[in-house]
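All remarks here apply to the structure that follows.
Note that one protein chain of the assembly has been removed; the remaining protein chains are unaltered in position.
Our next item is chain A:
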């Protein structure tokens, strides 16, 4: 992470707001802060918020860059605001957004995993359990991940970039509750095609990141996905069949994608 970006962010936010850089993703830099964007400071000092900043990408044409940054920031904010209201679906709460400069304020989620495995996203969680991958905790967590994706799709939303690092686990007592994050590529869509592609992207991400046990992982996720749909009754079962059918088709298409060159 370059100092230049950090300076830029602190000059934009003014000196009163403290920022600690957490991570640099592909698209955005994530900071944590203890300042709420508009509520007065409370005495509880432990409260934490996330600032997600999409810096301008100098490699691409300024025109493409501006359109994309604005579009994705606004898109993510809109989706988060709508998704937060859906019962049973867990996403971070949106606090504020500035699409022209690429800033979003969110509620802080997750924690550090024990044993130095890093932040509690699904990727690190699965790596932590790499030695004993088939225990009930992993199965239950992945099942819940599937339910989250199922709910998302049932409500006609698509994530667009489902990977194991875009799922954050929050600990409630002994169990881990998955929250979906990073909706920059998300969309509102009732097309089975988009949902099929979404599932395919996730399957491939799991396959390439957690190759050793990917098959079982994907099975568990799909079980959860099925459960979320089946809960909705006969209509849900019908929709589930449509989505999985298209998922198979997309998968076949992907497999064929090696031709010449």
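Convention: contacts are C-beta pairs under 8 Å (C-beta built on N, C-alpha and C of every residue); 3 or more make two chains touch, one makes a residue touch a chain; residues count from 1.
In this text, contacts and distances are computed from a predicted model.
Asks: One chain is missing here; what is its name in UniProt, given the choices "NADH dehydrogenase [ubiquinone] iron-sulfur protein 4, mitochondrial", "Oidioi.mRNA.OKI2018_I69.chr1.g3653.t1.cds", "Ras-related protein RABA1f" or "N(6)-L-threonylcarbamoyladenine synthase"?
Replies: "N(6)-L-threonylcarbamoyladenine synthase"
Asks: From the listed residues A:33, A:141 or A:163, report the one that touches the chain absent from this view.
Replies: Of the candidates A:33, A:141 or A:163, A:163 is in touch with the missing chain.
Asks: With the missing chain put back, one of A:188, A:207 or A:237 would touch it. Which one?
Replies: Result: among the candidates, A:207 touches the missing chain.
Asks: Applying the definition given at the start, please give the residues of chain A touching the unseen chain.
Replies: Residues of chain A in contact with the hidden chain: 1-2, 5, 24-27, 55, 57-61, 63-64, 67-68, 160-163, 165, 185, 197, 201, 204-205, 207-209, 211-212, 253-261.
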